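Apart from one protein chain that is not included, each protein chain of the complex appears where it belongs.
Each chain gets a letter, A, B and C, in the order it is written, and its residues are counted from 1.
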Amino acid sequence: MNKIKKILIANRGEIAIRVMRTCRELDIETVAIYSEADRTSLHVRYAHEAYYVGKAPSSESYLNIEKILEVAKSCNADAIHPGSGFLSENAEFAKRCKEEGIIFIGPSPEVIVQMGDKIQAREAMTAAGIPIVPGTDGEIETEEEVLKVIDEIGLPIMIKASAGGGGKGMRLVKDHSEVVSAVRAARSEAKSSFGNDAVYIEKYITSPHHIEFQIMADQHGNVVHLFERECSVQRRHQKMIEETPSPLMTQELRDEMGKSAVEAAKAVNYYGAGTIEFLVDNDLNYYFLEMNTRLQVEHPITERVTGIDLVKQQIFVAEGQELAFKQEDLHQRGHSIECRVYAEDPDNNFMPSAGKVYKISAPLGLGVRTDGYVYEGYEIPIYYDPMISKLIVWGKTRDEAIARMRRALYEYKITGVKTSIKMLERVMNNENFISGDYDTHFIEKNQEQLFSKNTSDDSNDMVIIAAFIDYLDKIGSTDSVSKEFVPAQSRWKKIPYVNHF
Amino acid sequence: MNKIKKILIANRGEIAIRVMRTCRELDIETVAIYSEADRTSLHVRYAHEAYYVGKAPSSESYLNIEKILEVAKSCNADAIHPGSGFLSENAEFAKRCKEEGIIFIGPSPEVIVQMGDKIQAREAMTAAGIPIVPGTDGEIETEEEVLKVIDEIGLPIMIKASAGGGGKGMRLVKDHSEVVSAVRAARSEAKSSFGNDAVYIEKYITSPHHIEFQIMADQHGNVVHLFERECSVQRRHQKMIEETPSPLMTQELRDEMGKSAVEAAKAVNYYGAGTIEFLVDNDLNYYFLEMNTRLQVEHPITERVTGIDLVKQQIFVAEGQELAFKQEDLHQRGHSIECRVYAEDPDNNFMPSAGKVYKISAPLGLGVRTDGYVYEGYEIPIYYDPMISKLIVWGKTRDEAIARMRRALYEYKITGVKTSIKMLERVMNNENFISGDYDTHFIEKNQEQLFSKNTSDDSNDMVIIAAFIDYLDKIGSTDSVSKEFVPAQSRWKKIPYVNHF
Amino acid sequence: MAVEIKLGDRVAWVNLLSQEGNILEVEVDGKIYNVDLMHTADGTFSILNGGHSYNIELVPDAEAKKYTAYTLYDTFDVEVIDAEARYLKNRNANGAGPSDNKISSPMPGKVVNVLVNEGDEVKEGDTVVIISAMKMESEYKAPKDGTVKKVHVKAEDTVDSNQVLIELD
Partner (left out) sequence: MAVEIKLGDRVAWVNLLSQEGNILEVEVDGKIYNVDLMHTADGTFSILNGGHSYNIELVPDAEAKKYTAYTLYDTFDVEVIDAEARYLKNRNANGAGPSDNKISSPMPGKVVNVLVNEGDEVKEGDTVVIISAMKMESEYKAPKDGTVKKVHVKAEDTVDSNQVLIELD
């Protein structure tokens, strides 16, 4: 067995920090890599070592396989953890790691190829007897092909990147007229996100629930599932809120889908952490959607209800250890919800909002976990994902978890950039969400409530008073500013302009 | 049943915030009170409403019963939560609340009198058949009395405040020559902390373990315990680190002591949250030490392993609800540790260190809870307790919890004031602590390791370089400082003094 | 000293009537408030109004006298309009007209493609520039029919927020 002593984390942002935290708990040395835009990013400061790998665009840095391997070898890293996104589902990278004698913390290159290509994945699942969503058998190339498929399975359809994930390179087509621009957009995003512009088509299921199962498998043929995650609250086909258990789930369905998920993993000789994504319709029919051969952004809710550190298990599996638990040792205890905080403007079609973070107050206290990476004064780069943190709560019941999330979102303040925090708070107050009655159309169905603003006249008047005082303060005290050394930190003061009226 | 809609929190600091968090989760309005020193303290900003109650010394503000009641009535609070410390074990306050028709969230005034007076408490426990530590039957007044008791039970002895708690008004006497100053000091601290200078004597048990049981009881006679907390890591007789389960505990002893704790509570018709403190010697004999008729500082570790929000339960019990769980519904799951972070200097006899907090980085991520109240720029007042936050971790096993605490302490950075963080980190690396082999003398027995400093020459040279650059930066850029508006926030920059060489 | 303050679409008239330490008597649109106000140099405000606790964060804009304000409920654009600001506004009003001839980027990003050249005729709704930020591409469209007067950016350029991309005639 190879005891891992030093891990290079081939990623950035909150997921890099997440992985490094577990490494520190295991006394494993951590190596960060960074692009030109990330010299002062938190993962560089958190790691034991940090090395520059290229220019800001990820194609020149975080996707630069040879440069990353060169760094790993020169600093004697035993293993590479790819995080999620970037190279985490890149079979070539996994293969090159193997060739260079570096442990890739993830599944085998062969299974990444097989499951990473959504078309091959559908074939494998069909062979294993897992239900799949109707769609194309392979990649589509022309508009005519699309129209032909539409004739067969009907509208609406989804155009999806063959190499995709995370909502990138994905377009919904409800009408024939949208085909051209949807294919162009999906291909272009697929190309820039994954370096591969192949796309395919799936039937679009109306009122679908996106429910996925967490899988953990070792290299000795042991496979368990760690129950489901309900991920139906999405915007732009990207997850926004996840919870476990799913309010839609029954114990029978859980057992059946869990068994399917384990079989799916066994069918492809999977090892490591993985996720089987399903679509579930209102009649509780489920279809295999895709398999993610990496750690998911939403993995913390599973960690919270099962008590298992998934990154630690990934490392153990990569070392060749056997899983220390069996299916019957695993239990879902209580309820966990994750809200993703994006630097974006919910009131303006969720437009990304890069820029400098002015102040942060992170929520703390009972049942709250925050996984983030931005800090006060940090300039969020335009080059990477707009997710800045994840807020995870636990409660004994779903109601307690929702109330706690509401409280945590109330406490969470990030200024300087626009974020999704207030919008997430409105979801926690939405009666359909509270009753557990939602599907992937939740946001559009509830937009009236979700995009309305609470206002209070008194509160507005207080803002006016604050701005007024700040203004008086600045015009009144400019003379004295340069006289004394003012440490750059917050400092309460009595109003100082009293002499200036 | 009285549904509580608004609670006044008669406290400050982290415990006030802790209580308000649960109130927010229950949709209960919160009212803060503050002294002259606390206008900008976080609890004032966190609450829905906040009212001034007096000058900085607690006797004029947080202990000012009539003023607090006046505020509670004028803002229509249904209930008062006393937090811990201050009036939380003041029977007069509980009685006055009742008279004014305000619910006191805590036990009855009668039981506070009985258990709050350590001498009466010892009598009650003896009557209920719970073993107690040998000592005086009542208050002692003169030096001669002390010497007489020493003749009977031998040295060493403990002098303790009759109204005490939290290590205040407590002195160890190992030698006859120490009697005079110990009595003077204990009385003086007791007077200023509790307004009552009565003290009594207990035999001092060598190699004792301080283990306490959490009790929860409703007003209908239902009493459960929520298992033990091991609190033997202490400095100046004040707890520093707590964990549950206790590494000393056996399942038999847990059952027996738990049963004793429940009986003790029943013997005095207790309701609300409470703690029975025991001393346990190396042979696993246990003695009743005292009962705390309030929420303990260390309650979060119990919350973490049982999943029960203790403040929520306190509120439900105060409303008259029955406990929603029975003894058999409660389980200890995994392991939880709390470290108290004090503003003090461990290298200088734990001398308190008030002053202004410069920067804070709070630990986040998997299995970490922080309950604090200070923020960047906050001036820690000299008038109150030096505890600034509590760091609570959970792990599936004790080893995982220790590793996680070590990681969390590594991440925790507070500058501007001296804190116990580095010292706590050394405890997490101490082999006796790691093996679970410690008693209340842990710190003195391990002082060589606990007070030694790790140093690294390279690291020291980096500090020298940093100071050098800061110096160059300041002398090089003073001309330009007043020209532009610099927001008071952190801001990375390229070194700007290049033109000044 | 009284000024006007713009909060979103509202313009309020505000005046300080009296002050004793951090206790202020302030008039906002004729309504009188007695507040206990504390603030930090970098814009964190704690205001107690009749016991109610308000937390406000003011983030200064690059432009003086403008802020983004964050409250419990919402985020606002705030602007203080004093005599100087009023003078400048009036002067500008006599000069160039409203700027809906300009297409600006609301946030920082990178230009993927510019679809028009100077002199091109465009129709309202035509996509003129595609900008990518944080892996998302946004299409910027002409706000009205017109002729492209000036193109300020080209593919691969990095743009700041509020930077003008295209001017129409």
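One rule holds in what follows: a contact is a pair of C-beta atoms (placed from the backbone, for glycine too) under 8 Å apart; a residue touches a chain by one contact, two chains touch by 3 or more.
Predicted, not measured: the structure shown is a model, and the values here were computed from it.
Participant: For the chain that was dropped from the view, give me its touching partners among the shown chains.
Facilitator: Even though it is not drawn, that chain still touches A, B.
Participant: One chain is left out of this view; which of B:I119, B:L155, B:L284 or B:A354 touches it in the full complex?
Facilitator: B:A354
Participant: For the chain that's not shown, point to the residue among B:E66, B:E110, B:E256 or B:D470 touching it.
Facilitator: B:D470
Participant: When the complex is taken as a whole, what residues of subunit B touch the one chain not shown?
Facilitator: 168, 185, 188-189, 192-193, 236, 343, 348, 351-355, 358-359, 382-386, 410, 413, 415-416, 418, 422, 453-456, 458-473, 486, 490-495, 498, 501
Participant: Contact with the hidden chain only, please: which subunit A residues?
Facilitator: Looking at subunit A, the ones touching the missing chain are residues 31-32, 39-40, 44-51, 75, 377, 485, 487-489.
Note that in this section only the chains that are shown with their structure count from here on.
Participant: Considering only which chains touch which, label the overall pattern as line, ring, star, complete or other.
Facilitator: Basically all the chains touch each other, so complete.
Participant: Comparing B-C against A-C, which pair counts more contacting C-beta pairs?
Facilitator: When B-C is set beside A-C, the one with more contacts is A-C.
Participant: Can you work out the whole-Å distance between the CA centroids of subunit A and subunit C?
Facilitator: Result: the chain centres lie 31 Å from each other.
Participant: Centroid of subunit B to centroid of subunit C, CA atoms only: how many Å?
Facilitator: 47
Participant: What residues in subunit C touch two or more of the other chains?
Facilitator: Within subunit C, residues 22, 38, 40-43, 52 contact more than one other chain.
Participant: Indicate the residues of subunit B shared as contacts by at least two other chains.
Facilitator: As it turns out, subunit B has residues touching two or more other chains at 40, 377, 487-489.
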